[in-house]
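Note sheet for the following structure.
Every protein chain of the complex appears in place save one, which is left out.
The block that comes next holds chain A.
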Amino acid sequence: MNKFKQNFMGLGLIKLLIYGFFLLFLIIPLLSVFLVAFTDEPINVFGSLVSWEQMQITIDQLKNATLDNFKAMFTYGSYFRGLINSLKLSLIVSLWVLIICIPIAYGIARTKMPFKRTISALCTVPLVIPTFISAYAFIIMFGRSGWVTYIYEKMGGEGMLIDPYSMTGIAIVQIFFFFPYALWPMVAAFKISDISLEEASRNMGSRGWLTFITVTFPLALPGMLSTLLVIFAVSFSDFGTPIILAPNDLNLIVVDAYREISGFFNWGGAAILTVIMIAVAGVVYWLQNYLLKDKNYDVLSGKPKQVKLNKNKALTIPLTIFSGIVVLIPILAMITVFLQSIATTWGRDPLPSGYTFDHYRTIFTSSLGNIQNSLVLAGGALILSAVIATFVSYFVVRQRSTTLDFMTTIPLIVPGIAFGIALIQTFNTAPLQLTGTALILIIAYSIRRLPYMVRSTVGTMRAIKQDIEEAAVSLGASTLTAATTVVGPLMLPGIAAGSILVFVTVIKETSVSILMAPAEWAPMSLAIFQNVLRAEYYSAAAMSVILVIIVLVLQAIANKLSGGNKSHE
């Protein structure tokens, strides 16, 4: 067989298909949403490719393009307010997270504070809870009939301690549920900042706290700044919290974009908001890389020096108490959701008036479909992203395909709601009318989670030596057969760990689900969302508990798998 032909039939063809996939479902939608921001009407990209008439229409649309939407963005009140509010929210959240994390991270990295292990373990809890559930938990704690409000009034307060339906409410939820994203990088930053410098400072007579302020803290600063940016990005693209908690008069860009498209079908408005969201996220991502670029990783790869842990009780006990309070809040929120799910009724009292499993029974009779949908959709996304990620990592590692490497980082930057809007617009009409199908939902989930999957598979791929593959080829196997019989099985642990991660995050996924899921494919997250909107709190609670349990179990399995992952290295 001709060498070229063989290559084309095997891996070459697959590479082409993957490029096609990214082009169709990532690049074209993003470009198209950018164009719509100018044309103010959806343009039919694929129609233009198959029909000359449609092409004419599209060309006319492009000819009539205006800057109206951009003007509206920066003059028309609500869009601009939305952007400013969102930026403000993200800034507040990231600063507060930083402030909260400094003592906890220091405590974990540098002291022998009591209950350190327990606190570290509990700090991972907020990560497994989807934000719309945390937001909803805040309602049933701090809302008009919440138990916190009850206690607050009993203590002489008036009204609500904090109004959950406000900017403050949104900020508090995000702070307490996003802080773990910052905590672990900061612990690492404290661990690596040069201990010998600190010792030198101490030898020169500097006091402990002075050393912290003059040496330890500045050394950890670059790490902290990049962490701040991570939180900023997470908060900025978060959809779950604001969609539940934002009152009608509070403009936030994610919520506005959602309302423009699902309420008013204002394509142009949604498009401009999408473009702005992507731009902000892009700048933040760029800044983050910029900060990390000149960071010296020698310290990281060098032998970890033995840190002398601070045992001073006057320091460690307050640290433990502080950390305890911070982790307690998300846990109380989860307990509240659980209590609500087994409550007969729960009025303005500290505890429910009675207990029952009826809500679970209801869910397993009437809402089983949602659970099934979630599992099917997540399963589909798992398979699709596993297949794509496996081949992508092959091309990235073995053929050094920088284009594919770049393409798989794009979804990291694009906020979920922005990506959803781009897809809806692009696949709204024939010849490729996919909006409202389970397929486009699965594709959206897969692309969004692909970066995590690829990270996992690229790691495993790197650990497989090239000559193992060449050995298979020299024994007569085509590159495709070698990839499937030798490389594939060796990558299995990496694929499995990545798959579970994808599965878990898809089940938690809010923005794409709420925006794109058709009624007959409504997943659990959409069902909970709708229940909360309809104030059906009990079934929302029960569904949330089931969701969290599924997530917890899968996460535990994933941790097990990635722990036993090092055997081939």
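Couple of notes before you dig in:
Definition applied: contacts are C-beta pairs under 8 Å (C-beta built on N, C-alpha and C of every residue); 3 or more make two chains touch, one makes a residue touch a chain; residues count from 1.
Note that contacts and distances are computed from a predicted model.
The subunit not displayed here is recorded in UniProt as "ABC transporter ATP-binding protein", chosen from "ABC transporter ATP-binding protein", "Alpha-D-ribose 1-methylphosphonate 5-phosphate C-P lyase", "Cysteine desulfurase" or "Metalloprotease". Residue in contact with the omitted chain (choice from A:309, A:471 or A:553): A:471. The chain omitted from view is touched by exactly one of A:162, A:225, A:490 or A:552, namely A:490. Interface with the hidden chain, as seen from chain A, comprises residues 1-3, 6-7, 465, 467-468, 470-479, 481-482, 484-486, 489-490, 568.
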